[in-house]
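Of the protein chains in this complex, one is absent; all others appear in place.
Per-chain numbering from 1; labels A and B assigned in written order.
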Amino acid sequence: MFVAFILFLVVVGTLVFHFWSPYWLTPVASNWGSMDQTLILTFWVTGAVFMAVGLFMVYCVWRYRYQKDRKAEYKPEDKKLEFRLTLLTAIGVVALLAPGLIVWKDFVTVPKNAVEVEVVGYQWGWNYRLPGEDGILGKTDIKNISDNNPYGLDLNDSNSKDDIMVQDADLHLQIDKPVKLLLRSIDALHNFYVPEFRAKMDMVPGMITFYWLTPTKTGEYEILCAELCGTGHYAMLGTVLVEEERDYSNWLAQQITFENALAQNRTILQLAENKK
Amino acid sequence: MPDEFGYKIEAKVDMAASGTSVPPIDYVPVAERPEQELYHSKSWWTTYVFSQDAKYIGIQYTCVATAIALVGLTLSLLMRIQLAFPNLSLLDASVYYQFITMHGMIMVVFFLTALFLGGFGNLLIPLMCGARDMVFPYVNMLSFWVFVLAVLVLVASFFVPGGPTGAGWTLYPPQAITAGTPGNLWGIVLMLVSLVLFVVGFTMGGLNYVITVLQARTRGMTLMRLPLSIWGIFVATILALLAFPALLVGGIMLLLDAVFGTSFFMPASVSMGELLQTEGGSPILFQHLFWFFGHPEVYIVALPAFGIVSDLISVHARKNIFGYRMMVWALVIIGALSFIVWAHHMYVAGMNPWFGYFFATTTLIIAVPTAIKVYNWVLTLWRGNIHLTVPMLFTLGFIITFLNGGLTGLFLGNVVIDVPLSDTYFVVAHFHMVMGIAPVLVVFGAVYHWFPLVTGRMLDQGLGKLHFWITFVGAYMIYTPMYYQGFLGVPRRYFEMYESSYISTVGLNVFITLSALVVGLAQIIFFYNVIRSVLKGEKAEKNPWKANSLEWQTPKMPPEHGNWGEKLPVVYRWPYDFSVPGVDKEHIPQNVSPSEVAGAKVEKT
Partner (left out) sequence: MKKKEETFFQLISQKPWEASQAKLDNKHDGKTLKLSREKIGVRTIMVVSTVIFSFFVVAYADRMLIHDWKNMPEPWLLWINTCILMITSYFFHKTKIASDRSENVKVKNGLFTVGFLSFTFIFGQMLVWYQLLNLGYFAASNVANAFFYMLTTIHGLHLLGGLIFWGLTTSKFLKGNYRISKMQRSIELCAIYWHFLLIVWFVLFGLMLFT
C-alpha cells in the first residue's frame, strides 16, 4: 500500500510540478516558434505515455501485491497484445517525427533574401562582421590573423574592404529581416546560442557553419556559448539587440569598415613608433 | 566414453500425469566433449590477487569500479555545492571543468561499463550458463589487471602538473589539447592512455564473455533458455567489442596530435594569440569516431541493466517474464540500431544538416523496441504476485526513472527539438535519468538480489528500504527540475550557473544541490549495510528468493571453485517457470527434470 502510494505520488507529482512551477520556455523572439510547437506536441504525447504507463504500473503494484493464497498467472506471451502495442508506439513515433522533420527542412533551407552576418567566436568572446555596401563578405583564413587583422581577412580580396567590423560589442539585428548567421571560430569549438531565438549551431575552426532566423521581437537578448570551449566557457556571453529599422540604421552608420580600421590601426602604430 | 555429467541415463517416461501430452523428454544423451580443464590456484597470490576464478574476478571488478565511482560521486557533489553556493568559492573554473570531465568519464566507462560487464558479467555468465569458469581464465585475469592499470593511470592524472584534463568527457579537439583548457599537457595524455588501456583490457574480457556464452553452456542450455541477464550482457559485449575500436582509433590519433603535434584532428587555429603549426585537421571527424563509440556505449550500459531488471522483476513478481522472445529481439534490434544513430549527438555540431533527417529517423525508430521492453516489464507485474522486496523496489524505481529518461530522449532525438535543447540542462537531466540513475538503481537491485549468493548472508532489508526510498525519490527530485532549467535554455557545463533574465532559477538550483547531497550521503547507509552484513548479516538460506536460474542451484552457496561440485547441472527448462499451472511448487528451477514435476500443464500460445 505504502509503496504504491509513494510511487503514485512520484508519478502524479511530476505532473503537479509542471503545472505548479513557473518554469517554462522563455517567450520566443524569432520565427522559430515552430520549434516550440513540435516541442510542446512531444511534451504532451510523451507526458501522456508517462502518466499512463506509470499509473498502470502503480495499479499493478497495488492490485497484485503479494497474497499468500494467490498464484500468479502463467502467460509467456500474447502476440496480439504485443503487436498492438508495437503498432501504437510506431504510430506515435511517426506522429512525433513527421512535424519535426518538416520544421527541420525550414531550418536548413535559408531564404534567398537573408542578410549575411558573420559571427566569429574566440576564447572567450564574440566578434561580428557585416558585408558592407557590396553585400558580400570578404574571404578569410585563420592564417592571416594578426594584431592588425583579428578576423584573418584576405587583404587581396576586394570584397573585404567595405566589410563592417563589430569588435567586442553588441550585435544589432533588424526586426523582421531574415539573417543568415555564418559561424566561424578561430581557436576552439564554440556555439552561438540565444535562448529566445531557440536556434543554435557549433562553430568549428576550419569550417563555416550557419543557421538562419528572423528576429520577431525587439529587445535585448543574451548570447551564450553552448559548447564547452575551455576555462572561460561560462563567461563567454554577449548581447544581441533587435531593433526597428531606424535604430538599426543609426547604429550601422557608426560602425567602421575594415579599410578604415586598417588605416586607423596603421596611424596608431605609426604614432607609437614615432614616439619611440 | 565417460559421461561428464555423471548422470545415470534413464529414459523414464512419465505418461501417467496428463495422459498423453508429456513426451519422453527425460532422455539425456551421452556427452560428446571432454570436461573443461579447470585451473587450480597454487599459492596465496594466485588465489586472492591474480585469481583466475571468474566469480572472484567479478567481485574484484565490482570493488574497483565501486571505489572509483565513489571518487566520481564526490566530484559531482563538490560541483553541485559550487553551483548552488558560489559564494563559498569551493572550486575555481578550471577545477570545475576538470571535475566535470573526470566525473563523466569515471561514471560512464570506469564505473558502469566495468561494473556491468566486468563485475556482473564475470559473476553471472559462468554460473547462469552452467559452466565451471570462463573459457580463458588466464586472459580473464589479465583483463582485470589491465583495467586496474587503466584506473591507476586515470587517478594518476589528478597528481600531475596541470591536473586532469578539463575538456569534458567528450574530449573534443582542438580545445582538448590547446592552452585554454586545464590539463591540456599531462592530463589529456594520461586520460587517453588510460582509455586505450581500458579498451585493451576490455577486449580480453569481452572475448571471454562472448565465447563462454556461445560455447561453454551446460547440456540443455540453448541460447533461448538463457536468462535475460545473460542476453543483455552478451549483446552488450558484442556492441562493446565493435564500438570500442572507434574510441581506440580516435584516442590514438588524438594522442599523437597531443604528443607529436600531428594534424589528424587539429585544424589551423589560434591558441592564446599564437597561430598553431597544425593545419587541415577535422574536429568533426573526431566527433564522429567518438560518438560511434559513444552511442553504443549508452546501450553497453543499458542492455545489461535491461536484462538484469527483467530477471529481478520476474523472480520477485513470481511470474514469468512477459514476452521473453520479444525481449530478446528487442535487445538484438536495439543493439543493431545503436550503430546507426550516433550522429544524433551532433545535430548542432556543424555537420551536413541533411544528415539530420537520417539520424532523427533511426533514433526515433529505436524508441519502438525500447518502449516494448518497458511495456513488457509492466505487463509482467500484471497478474503477478508481487513481493515488495528491496530488489523489487529498485526495479520499480528503475521503470519509472527509465520511462522518464527514455521519453525525454524523444525530444532530443527529434532533430528540430534538439536544436533549442541541446547543450542545456535538459540533456543533463535526460542522460542522468536514462543512463545514470536508471542503471545505478539496477545495480543496487542486483546487489541486494545476488548478495546472498556471493557472501552467503542477506543484506538488511530495513536499511535497504530506507536506502531505496532516499536514493530513488531524491534522485528523481534532482533531475526532474533540471528539465525545466533546460526548457529555459540554461546551458550545461557552466561554472557559474546562467541566470535567465526571464525567470531566476536560483531556488531550483539550491534545491537540486540539497537533494544531491542527501542522495549522496544516503549511500553511506548502503555501504554500512554491506559491511555489516558481510560481517554478521543474517545467514541466507539456499536460494533465498526462490529463483529458477542456475546460479542459485549450485551444491554449495556461495558456490565453490568450479561452481558445480562433481557433476555439471543439466537444464530441462527455461528460467521463468514460476507459478506453472498444475504444479504444486511455485517455481521450478531450470535443472529440475520433467519427471519431477508431473502434471505440469503449459498452455500453448
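FYI, a contact is a pair of C-beta atoms (placed from the backbone, for glycine too) under 8 Å apart; a residue touches a chain by one contact, two chains touch by 3 or more.
Nothing here was measured: the structure is a model prediction, and the numbers come from that model.
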Given B:104, B:281 or B:464, the correct residue touching the omitted chain is B:281
The listed residue (B:125, B:230 or B:246) that touches the chain absent from the view is B:246
Given B:93, B:135 or B:379, the correct residue touching the omitted chain is B:135
Even though one chain is not shown, subunit B touches it at residues 21-23, 25-29, 31-33, 129-130, 135-136, 203, 207, 210-211, 214-225, 241-242, 245-246, 248-250, 252-253, 256, 260-264, 277, 279-282, 285, 289, 292, 320, 324-325, 328-329, 332, 570-574, 576-577, 594, 602, 604-605
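Simple rule for what comes next: only the chains that are shown with their structure count from here on.
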Cα centroid separation, subunit A vs subunit B, in Å, comes to 32
Given the complex, residues on subunit B that touch subunit A span 93-94, 97, 166-168, 172, 174-175, 178, 180-182, 267-272, 275, 280-284, 317-320, 322-326, 348-350, 353-354, 356-357, 360-361, 364-365, 367-368, 371-372, 374-376, 378-379, 381-388, 393, 396, 399-400, 403-404, 407-408, 410-411, 414-417, 419-424, 469, 472-473, 476, 480-481, 484-485, 487-489, 491, 493-496, 498, 500-503, 505, 508, 576, 578-581, 586, 602-603, 605
Residue positions on subunit A within touch of subunit B in the complex are 3, 6-7, 10-11, 14, 17, 21-27, 32, 34-36, 38-39, 42-43, 46-47, 49-50, 53-54, 56-57, 60-61, 64-67, 70-79, 81-82, 85-86, 89-90, 93, 96-97, 100-101, 103-104, 107-108, 122-124, 141-143, 145, 183, 185-189, 191, 193, 195-196, 198-207, 209, 222, 224-235
